[in-house]
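Excluded from the complex is one protein chain; the other protein chains are retained at their positions.
To keep things simple, chains are lettered A, B and C as they appear, and every chain counts its residues starting from 1.
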Amino acid sequence: MPWTKVYLDKEEFERAKEIASKGLRGLTYREAIREALAVMLERDERVFVMGEGIDDPGGTFGTTLDLHKRFGPHRVFDIPIAENGMTGVAIGAAIAGMKPVFVHMRVDFLPMSMDQIINHAAKWYYMFGGRVSVPLVVRSIIGRGWGSAAQHSQSLQALFVHIPGLKVVMPTTPYDAKGLLIASIEDKNPVIFIEHRWLFEQIGYVPEGFYTVPIGKGIVRKEGEDVTVVAVSFMVYEAMKAARRLEGEGIGVEVVDLRTLKPLDREIIFNSLKKTGRLVIADTGHRMCGISSEVCAEVTEGALPFLRAPIRRVTLPDTPTPASHVLEKAYYPDSDSIIRAIKEVIEYDKYR
Amino acid sequence: MPWTKVYLDKEEFERAKEIASKGLRGLTYREAIREALAVMLERDERVFVMGEGIDDPGGTFGTTLDLHKRFGPHRVFDIPIAENGMTGVAIGAAIAGMKPVFVHMRVDFLPMSMDQIINHAAKWYYMFGGRVSVPLVVRSIIGRGWGSAAQHSQSLQALFVHIPGLKVVMPTTPYDAKGLLIASIEDKNPVIFIEHRWLFEQIGYVPEGFYTVPIGKGIVRKEGEDVTVVAVSFMVYEAMKAARRLEGEGIGVEVVDLRTLKPLDREIIFNSLKKTGRLVIADTGHRMCGISSEVCAEVTEGALPFLRAPIRRVTLPDTPTPASHVLEKAYYPDSDSIIRAIKEVIEYDKYR
Amino acid sequence: MSVRYDYREDDRVFPYPRELLLRLYHTMLKIRMFEEKIIEVYPVQDMRCPVHLYIGQEAVAAGVCVNLNKEDYIFSTHRNHGHCIAKGSDFRLMMAEFYGKKTGYCKGKGGSMHMVDPENGILGTSAIVGGGIPIAVGTALASTLMRDGRVSVAFFGDGASEEGTFFESLNFAVLKRLPVVFVCENNFYATNSPISQRQPDPDIVKRVEGYGMPCVQVDGNNVLSVYEEAKKAVERARAGRGPSFIECRTYRWRGHVGPEEDFEKGCRPKEELDEWMKRCPLKNFEDFIVNNRCITREGIEKMKEELAVELDDAIAYGRSAPEPREEEVFDDVYCEE
Partner (left out) sequence: MSVRYDYREDDRVFPYPRELLLRLYHTMLKIRMFEEKIIEVYPVQDMRCPVHLYIGQEAVAAGVCVNLNKEDYIFSTHRNHGHCIAKGSDFRLMMAEFYGKKTGYCKGKGGSMHMVDPENGILGTSAIVGGGIPIAVGTALASTLMRDGRVSVAFFGDGASEEGTFFESLNFAVLKRLPVVFVCENNFYATNSPISQRQPDPDIVKRVEGYGMPCVQVDGNNVLSVYEEAKKAVERARAGRGPSFIECRTYRWRGHVGPEEDFEKGCRPKEELDEWMKRCPLKNFEDFIVNNRCITREGIEKMKEELAVELDDAIAYGRSAPEPREEEVFDDVYCEE
């Protein structure tokens, strides 16, 4: 299935396209996001898109580019820099029957709107006994590099995973980016949708028109017998790179792309672990109380007997992000870090 | 050592007092907090205390009562309801050499100030290469019951544990409440200090004057051979109750009170686990990406061989808080939930 | 110092239809008696949720909401009983909610701080100070986008006017000319903090004037003054001419939370309360409508008796309504429709 495939580079995709009997349409991740918005703006008049500067010539890294021209400034519009208030506005519109998509250039600006997200959007449906739901999508972007430093490089998904009532989605492939964004807009609940800037140029197969990818389901990107790598967002690519390199050494790496962090797809993790008995988790976020912690916890509660070796977590360290490129290099985990972790867990019971 | 003891009720403390050779001074948790503030206001003129309504006749559940009369309205003062801005003000005062203590009646209001806490206080020291530190204490209170419902009953410690640069402290006994609050005020870093309202009436031994309890160190509240319960804040009391009840059944429960969640005292957990081989974690907060997840993760990474049974987590469910007392009862874990969890982990390898 | 209606007598009273005056009075009376009923039953301790009583402020809810249609939206706060009653909520379902019952407005999940009644335009109330204000702007945005002609009203306190979201909301509402009315009930306290400890100037309206929308400060204990200003604001919003701001100066009689008085605890001077009690929005308006022969004292007694029965019934209903089942704690986390 071409949409379950992670193409590590454009050439790989082009090869796949050649081989494929039916013509595959290749789209970048950024185009996939934009297409999802366009499809939903077209299909459902309750959908609108708001965000700081989304109608400017940059168009949120291209993901909202010119949508205001096509759908009009009432449905795709710029807003003041006032994240908490504007999140409240989006919630208000949502409970009155609209389906807002609130776009943030960086997840670092979401702490500003934590009150409206945590105390309002997340709780509204429950607090009012299921009488009023909040069909809101909060899109935001994480990135890394070029000295963005501590305030412009966070990956704060865990904060949202902790809060009941939210859903948290982090797509990796263009196919999933579009399908999950459409599913998120269709969802009746507040969805925190987090994209990775380093994925924006990735190309993959993306069907035209409307389709959804189910929220709450992970996917096995690559099968393997020896070790499971549960990965998130950009770290799926790094895991795939690691897996490819380890193939040469005869190590079979199974890569599980979580896609949704909340609700978490426990099954897919346990099933893979049953097979491999070894687990590495690769996350774009910080370590303590991160999604890597939660996966560990689920395993120790529900799949401990399958575990043949200690788990290894590949995450950001519990350190703010530095600016200098030397420090950035030391800071960010990559396929090398994943390979080191894999080797550790594999060697653990080799000598037992 | 009387200060390592959790007195489950006033009678127990009075008995301990009688037995003790030297006279023990008993103070409630709320008095201990207030005394810590008074000691530090007295000792260090850079200390000041700010918060909504802290100078009113309620005095933040008694913890700030009349301090403004003793130390003057410049050092203990009421503020507007503007959590994010006022946190920024506190940060500004801290970097200019003061030592502010910002008091919030409930942790539920901290999402309002997430931007200043996460993007500013937590990162300031690192981001500026260690040139300027933020000696700020953010005191806040969690509670449960009486229909406080979703927006007034959260226990959001995990959000802060996730963020590098913060320290997170949750004292259980009056002794620790005072000693840790003093240590937090003395600390050069931003400390999120979380108290539990259901502990405010607890009595325990509290020395007069200045003393500190080290941040970053847990404590074994009760020794036991069969199972370790790692607990936090009010759940330590519930764990002690559970332990007492299980003694009758011949089950030895070791209760570890984390006291500090960040930095986490890995050692104390591992040492206990080495002994008991079984682990239950009892937290006042939500489950996913909570401190219970993190303890699981640390164990699977660093102490897996000691684990003889799956871990059980006793936490709030991943559900907002309901108002109805019937639902509250179903919602909140207590010593019964801990006992159930303990029995599960103990029975797990009984029949192996 | 009592609320003065008389200056209006010659030229203004008679323009008001009798029904309007009676409706305003009836609404205020409902609110007052509802709150007094809570004071009566609360000590039994079977109403297990915090209650924030509205006594003293009735003229605001009544004077504003009488201008609204059923479909118009209101947003309120922890202190929401008055607004919900004025908007049309049902005593029984409110009480059932306060008693944590399955048939309450929120199935027992919200309690008194969280009211919802979509049929009457109440999509939820937030107990986070300032939390509801931008949400009201959001429903107004939805109304503009959907052209449904509804008006949104945000009720909030003087304390809420200190939160940044308030200003963010004003800015956006004016920018987009949204059909929203901001009603600030300045009762001079936030919990037990007097406004002087929180704001440099108790005239909140001054800090709003610069936004370029109609701003007014009214006697919030005079239901006709509130009514007049709210009418203008609602009509303006309905006509697509944008938001307005109304500061209503008023006073809460009971403690911040719970049924008790608070002056004995030293929360504020007894004399201050006494002064404001003389300006009772209900009593003064009662005298006014009686003196102007809209209704007789007997008619009023009759109203009170009817409401007393209704309230007893609501309490009985609330108390005897079924509890939610324990398993329901896990329902309604996500909307699965």
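We adopt the following convention: a contact is a pair of C-beta atoms (placed from the backbone, for glycine too) under 8 Å apart; a residue touches a chain by one contact, two chains touch by 3 or more.
As the structure is a prediction and not an experimental result, all values here were calculated from the model.
Taking the complete complex into account, the chain left out of view touches A, B, C. Checked against the full complex, the one of B:Val39, B:Ile91 or B:Val227 touching the unshown chain is B:Ile91.
For the chain missing from the display, the contacting residue among B:Gly26, B:Gly59 or B:Pro80 is B:Pro80, taking the whole complex into account. Note that of C:Lys206, C:Arg238 or C:Arg319, the residue touching the chain absent from this view is C:Lys206. Contacts to the hidden chain, counted on subunit A, fall at residues 52-53, 55-58, 77-85, 108-109, 112, 146-152, 317-320, 322-327, 329-331. Across the interface with the omitted chain, subunit C contributes residues 162-168, 171, 174-175, 198-201, 206-212. Residue-level contact of subunit B with the missing chain is found at 48, 74-75, 79-80, 82, 84-98, 115-116, 119-120, 124-133, 164-165, 167, 188-189.
Criterion: only the chains that are shown with their structure count from here on.
Comparing chain C-alpha centroids with the centroid of the full set of protein C-alpha atoms picks out B as the closest. Distance from the subunit A centre to the subunit B centre is 32 Å, each centre being the mean of its Cα atoms. Distance between subunit A and subunit C, defined via averaged C-alpha coordinates, is recorded as 43 Å.
Averaged C-alpha coordinates put the centre of subunit B at 38 Å from the centre of subunit C.
Counting only residues that touch two or more partner chains, subunit A has 84, 115, 119, 126-127, 164-165.
Multi-chain contact residues of subunit C (touching two or more other chains) are listed as 106, 108-110, 114, 126, 128, 131, 164, 333.
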